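Structure, as structure tokens:
Note that one protein chain of the assembly has been removed; the remaining protein chains are unaltered in position.
The letters A and B name the chains in turn, as written, and every chain counts its residues from 1.
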Amino acid sequence: MIAEHNLQLDPQKNLHHFLSIEGLSRKHLTSILEATHSFTNVAEQSVKKVPLLRGKTIVNLFFEPSTRTRNTFELAAKRLSADVLNIDINTSATSKGESLLDMLHNLEAMHCDMFIIRHAYSGAAHFMAQHVAPHISVINAGDGCHEHPTQAMLDMFTIMQHKSGFALLKVAIVGDILHSRVARSQIHALNILGVEEVRVVAPKTLLPTAVETLGVHVYHHLDAALQDVDVIIMLRLQHERMQGALLPSQGEYFKNYGLTEQRLALAKSDAIVMHPGPINRGVEIASSIADGTQSVILQQVTYGIATRMAIMSMTLGRMPNHSSHPSTTE
Amino acid sequence: MIAEHNLQLDPQKNLHHFLSIEGLSRKHLTSILEATHSFTNVAEQSVKKVPLLRGKTIVNLFFEPSTRTRNTFELAAKRLSADVLNIDINTSATSKGESLLDMLHNLEAMHCDMFIIRHAYSGAAHFMAQHVAPHISVINAGDGCHEHPTQAMLDMFTIMQHKSGFALLKVAIVGDILHSRVARSQIHALNILGVEEVRVVAPKTLLPTAVETLGVHVYHHLDAALQDVDVIIMLRLQHERMQGALLPSQGEYFKNYGLTEQRLALAKSDAIVMHPGPINRGVEIASSIADGTQSVILQQVTYGIATRMAIMSMTLGRMPNHSSHPSTTE
Partner (left out) sequence: MIAEHNLQLDPQKNLHHFLSIEGLSRKHLTSILEATHSFTNVAEQSVKKVPLLRGKTIVNLFFEPSTRTRNTFELAAKRLSADVLNIDINTSATSKGESLLDMLHNLEAMHCDMFIIRHAYSGAAHFMAQHVAPHISVINAGDGCHEHPTQAMLDMFTIMQHKSGFALLKVAIVGDILHSRVARSQIHALNILGVEEVRVVAPKTLLPTAVETLGVHVYHHLDAALQDVDVIIMLRLQHERMQGALLPSQGEYFKNYGLTEQRLALAKSDAIVMHPGPINRGVEIASSIADGTQSVILQQVTYGIATRMAIMSMTLGRMPNHSSHPSTTE
């Protein structure tokens, strides 16, 4: 995947696609966070709609089942006044032997403006971005075990709302790092934004080889990893993505890697607990913590709409006037 | 289900949720009928749309398959200019082990304003209403064998359009009372609106125990029950809801409980024939009657849109100015 770093930028280095956190600068991420801030107000209004993308056609191309992510993209698009086309891949022409590229080019010919793609293969969004017409933007809504960049940005925004800056933060990411595109995107984003330390915590079987090269400290014991951290990010056990028996049992997993009240006490007293959802209560996280005062899990969902509105608007070159918004902390 | 009677009302006794007819006052029902009247005009206009719920997000959460009811809610929402999210429960995150409550709280966090729920379990809508955030309204689109209150209100509106008032009416409800949430809601509504007599007609196997306590007269023979009635409500044979062999055969059922021309002649000459649909021709009703001059079955469908527009607007506190509409008969 040569040139992937630049593929998502136009010649002026502005976002045109949104494919991966890797390859973006701190300035890019900061501008997304600032734009997100300006969209958080829309959801609070009585009429939750702005006409920014009126007359644009946005296609949800989900090759993997998803409720939450697809819903948030659909809601984000509708609140930007765009028309949304949901394409059900099972009943689509691909079952008539049409190739992915032919499908793309047909949607292009229908004057669609943006593709939101989720696909089981790593690199699927990049592949699409390489082949679409120049005026179309591609947003990666999760590609295999590679990246899920809009999720990482909503996580960064959530952190920003609770902490006074990224520079001094210690962040622990706990769970199935190996299969988690969320974790991969988060690690890149945290490092680009300059946090003090990113820790990953998992059994050896759920860690990618040479994970240290991503800029993280590796822990195998949760208690040690949680010492003094500001942010705890729990990952879902991705049952559907695991092939073979990498894990003994859910009970065993919770005993070793589940977040309990006792363990949470090891972190800083104002640490926040995050999870990309959907949560498996009692498997990776105790219910009392998921519903507790340090949990920001539902805020992540809320900010997910604003984050996606921001990214959709930016990549289509349609940002609202920012002058009235003070710049965000960094 | 303690407190269910008040759960759907706000402190000013206005409708906030719409969960069951039971527990509402005649004033509530009358105000719904009046609001429905004001919305019947919208469907007749060239542009069938009003901006009352623009920028609101309405979620159709159907845990049971349905075409007609879901379509009418979707159309009602779109004609109120709301954004609609249809959630397909089979492909939703519940298949990833997410609980119903977590699903709810996630949709809440996306700033949805209303949940329309159909569920196989009685009490599902109440359960949701007990747990959603205060600004969200829940509408029961059918819960198990309990209630289907919007159906009952469209039925009441249809009766009101044909009769000069409820006070002197004799109404017969015929068929599978035991499994019918529609019948249960209709019985409550008719009694609250003060009709003279509600008769239920069914074989013993299709009647709930102690059905008389609902305020009805029980008949086992259709001919006797139809004598002198003003309104005949036929119910669907709910094949999919019947467990075990409560009935001999469809032919036998029609012989004993099917509405024929001969039997219809026993009712008042201006009696109207109603059915919640979809109808089983030749099982519970003869085709000639379903399509005949006394049938108001398709009017029920038409009024169903206006009724749902009214209920959605009222529960969200967004009613049009009524001053131009004379109050309806009662």
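Quick note on the criterion: contacts are C-beta pairs under 8 Å (C-beta built on N, C-alpha and C of every residue); 3 or more make two chains touch, one makes a residue touch a chain.
Source: prediction; values computed, not measured.
Interface note for the absent chain: among A:Ile87, A:Val218 or A:Leu266, the touching residue is A:Ile87. Across the entire complex, the residue among B:Leu85, B:Ile279 or B:Ala310 in touch with the chain not shown is B:Ile279.
Within the complete assembly, A:Lys56 is the residue of A:His28, A:Lys56 or A:Arg70 that touches the hidden chain. Touching the missing chain, out of B:Gln45, B:Thr205, B:Gln227 or B:Ser249, is residue B:Gln45. Interface residues of chain B facing the missing partner chain: 43-49, 65-68, 71-72, 74-75, 78-79, 236, 239-240, 277-281, 298-299, 301-302, 304-305. Where chain A meets the missing chain, the touching residues are 54-57, 83, 85, 87, 91-93, 95-99, 102-103, 105-111.
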